[in-house]
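All protein chains but one are shown in place.
Just so it is clear, A and B label the chains in written order, and each chain counts residues from 1 on its own.
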Amino acid sequence: MEFIKKIVLTVSLFLTTLMCNAEATESRDLFFRSGKYNVVVAVLVILFIILFVYLFRLDRKVSNLEKDHREK
Amino acid sequence: MNKFKSYWWKVLGVLLVLYSVYRGTSAKVGPGIVQVTPDLVHANSDFEITVEGYNTHFDHFLVNSAKGNGVGAWLKLDTILVLGRTTILDDNHVKIAFDGFDLKTDTTFTRSATIVLEDDHHGLFLGSQMLRVTVDPDSLASQDVLTSTKNLPYKLDQTYFSFPYRYILYETIRNLNFHVPMWFVMMTLLFISFVFSIRHLNTKKALYDIWANGFAKAGLLFGLMGIATGMFWANYTWGTPWTNDAKLNGAAVGVLMYIAYQILRSSIDDEDMVARVSAVYNIFAYPIFIVLIIVLPRLADFSLHPGAGDSVGFSNYDLNNHLRTVFYPAVLGWIVIGVWVGQLTTRIDRLEKEEEWNS
Partner (left out) sequence: MQIGLIRQSKILFLKEIKTEWRNRYAINGILVQLVSAVFIASLIFKGIKPMTWNGLFWVILLFSSVNAIARSFIQEREGRLLYYHSIVNPLAVLISKMVFNTLLSVVIALLGLTIFSILLGSPTWDMLRYGTLIVLFSIGLGFLFTTVSAIASKTKSGGILMPLLSFPLIIPMIVVGVAGGVMIVLGDFTTFWQNAGIMLLIDAMIAILAIVMFRFLWQN
């Protein structure tokens, strides 16, 4: 679990740096093209990513509960 | 079928959110005026302006027949309406020629005028604050330059469902349906948490504390969702992820308060004490939060968000109420989803607690 966490953290940090660098050129183009429609898409993606991260946390809690339940 | 009775509202919430996502992403954004060149004209002699539109589809009307091309244009200066002749340049550009006119004034003045465009397909749309008009004094002229009444704009309704066009927002006006409901959800969930805290102090039941905590967590989640989406949206419209805006600060402080609430809970050992002290903090925090979001916008003289300061409100730019038919279901749907998330969190927390008590 710790391992996965570390990997996710590293990858996301890496991606953030990439996005920051690319912002001046590519990503600005991407989000300004076609009347900024991609901003709408990105907002929806952010919304659901946060919601899903929360769901995964709930899922982990339920798994722990199940484990405790079986051990009894 | 009996089972359905207990979760019908969750289905309703999912359907409402799906509807708002579908409608919010697929419906068109209506026409609007992006730019007028030149932005300063002299009204006493004939003048020509070029209007750059957005989503205007002028090519539709390119049959420049003798009767004109189907695109009507007016210049509105205070109470005066002047008819112009249009020539379509391309899909998003139209050239408008106006005859010079005189006004009854004593001094030269320069004022902001509104451009009114109209066609069969889109109906009427406006561009205000984009053109300034200078008029020289003329004491002999009459005020009334209105052309004959049959040339007034008349097609107020659009023939298709569309969101209003807003300056610099373009397509991102759709985000109103996804970003703004988060704020409503946060307020609702925190209010539910507040009510459960009061009930806990009144009855001393541990269950109510678990409910209060679950809904506070869910409220925090939706607060973070609102801030994250808001920052992203702001970055591509206002050019900066964080402005000193009243609504933004209100949401941020709300999130801070409930992060403090979570830390408070984790820093007490005794379980009864956790419940009691955190309930007291919650009952303190929520009214102050409400005061904050009522007071803050009133102090700000300018806000980028609608409904505060001198920024225009909802009713000013949603002329045909199309935005509302998506926005209100979205708010309701997300509130239901929020309550569902809060309830799930609470149920799991409760199971955890029971497991602890039993072992």
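The rule is short, and it goes like this: contacts are C-beta pairs under 8 Å (C-beta built on N, C-alpha and C of every residue); 3 or more make two chains touch, one makes a residue touch a chain.
What you see is a predicted model, and the numbers here were worked out from it, not measured in a lab.
*Asks:* In the intact complex, which of the depicted chains does the undisplayed chain touch?
*Replies:* Computed over the complete complex, the missing chain touches B.
*Asks:* Among the options B:Val14, B:Leu81, B:Met231 or B:Val277, which residue touches the chain absent from this view?
*Replies:* Residue touching the chain left out of view: B:Val277.
*Asks:* For the full complex, which residue in B:Ala285, B:Leu323 or B:Val339 touches the chain that was left out?
*Replies:* B:Ala285
*Asks:* Among B:Ile80, B:Ala206, B:Leu264 or B:Leu332, single out the residue that touches the unshown chain.
*Replies:* Touching the chain that is not displayed is residue B:Leu264.
*Asks:* In the whole complex, not just what's shown, which of B:Leu15, B:Ala97 or B:Leu256 touches the removed chain?
*Replies:* Residue touching the chain left out of view: B:Leu256.
*Asks:* If the hidden chain were put back, which residues of chain B would touch it?
*Replies:* Per the touch rule, chain B residues meeting the hidden chain are 201, 249, 253, 256-257, 260, 263-264, 267-269, 273, 276-277, 279-281, 283-285, 287-288, 291-292, 295-296, 299.
In the analysis below, only the chains that are shown with their structure count from here on.
*Asks:* Between chain A and chain B, what's the gap in Å when you average each chain's C-alpha atoms?
*Replies:* Centre-to-centre distance between chain A and chain B: 26 Å.
*Asks:* Within the complex, which stretch of chain B touches chain A?
*Replies:* Of all residues in chain B, those touching chain A are 21, 24-25, 29, 54-55, 169-172, 174-175, 178-179, 182, 221, 224-225, 228-229, 232-233, 236-237, 341, 344-345, 348, 351-352, 355, 359.
*Asks:* Show me the residue ranges of chain A that touch chain B in the complex, using the header's touch definition.
*Replies:* 31-32, 34-37, 39-44, 46-47, 50-51, 54, 58, 61-62, 64-65, 68-69
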